[in-house]
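Only a single protein chain was left out; the remaining protein chains are all shown in position.
Here is chain A:
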């Protein structure tokens, strides 16, 4: 939007000056900023879509976290009633939330059974399959001759990965999963159930995880290569320093100092979920909803989806082999150490033809 703001001075050149109006007066700005309002109105009419996936072993508080984030109490309350299934399953639940006139169609995909078996080899395959399936659906819609005005977007915009709070380092299962998924989707790792770690233990654990991520070349969101400008970089660096966030989820309210807060009540104190001194849930909430929601969608659309598209079209030879054609062999699961070549840089075409 910056180019629009480049000329703050009354632009005499853009409008033919009528002889009756004196120059440098009453001409005012062009009114291009009204475009923002128009976009806003349009977006509010259409509503937003956001698809989030939560992955982690059973009992790490995934459903509670979703409830706490989006305050959707309608989804089945997590409890000890449901035993983890024998194989990995994927459940998608859609909610429509409205706040101050803004509608959000939120789809949460849960993955019960992940990492719960004795033998967890390839337990990430169904998840990768699901993500690619969504990309495929979108691709098919896009390739149609008569396309819909608004292609329904079921692509997973963000995958929140719950790391159990062992306090040591990432487990082999975590590393295997993260390596594979960071190439296909935006992954935000969090330290789940962080109320079992003291502040020092949390910091040490976080540093170790960050080191593990660096060693294994796991690129989690926000990815450094997609920082647009210096402001972004500063903001995202602060976030990157705190990732993975140590979060605690709660869906019950308690009275603390006269205030009603979401928290967990134990015999030695009440853990307030929205208190930054207790846990980093507010950071996660801000990242996912208040500041980076659109960014997540953009990267999914411009990078991950494009990568998928190029590979698929390459495979099916639908792309014309012009001068810029590059032979991209389909990435096999074995290629874990080097990330796939990101052919498209984000921000090159912010085509918001389907959604804002």
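A few notes on this one:
Keep this in mind: contacts are C-beta pairs under 8 Å (C-beta built on N, C-alpha and C of every residue); 3 or more make two chains touch, one makes a residue touch a chain; residues count from 1.
Here is the rule we go by: contacts and distances are computed from a predicted model.
Entry comment: the absent subunit's protein name, as recorded by UniProt, is "Septin 5", drawn from "Septin 5", "Sodium/hydrogen exchanger", "V-type proton ATPase subunit a" or "Serine/threonine-protein phosphatase 2A 55 kDa regulatory subunit B". Which of A:102, A:143, A:199 or A:224 touches the hidden chain is settled by the complete complex: it is A:199. When the missing chain is restored to the complex, the residue among A:92, A:117, A:154 or A:294 that touches it is A:117. The omitted chain makes contact with just one of the residues A:175, A:239 or A:310: A:175. The omitted chain makes contact with chain A at the following residues, 57-61, 79-80, 82-84, 116-121, 164-173, 175-176, 192-193, 195-196, 198-199, 212, 215-216, 264-272, 277-278.
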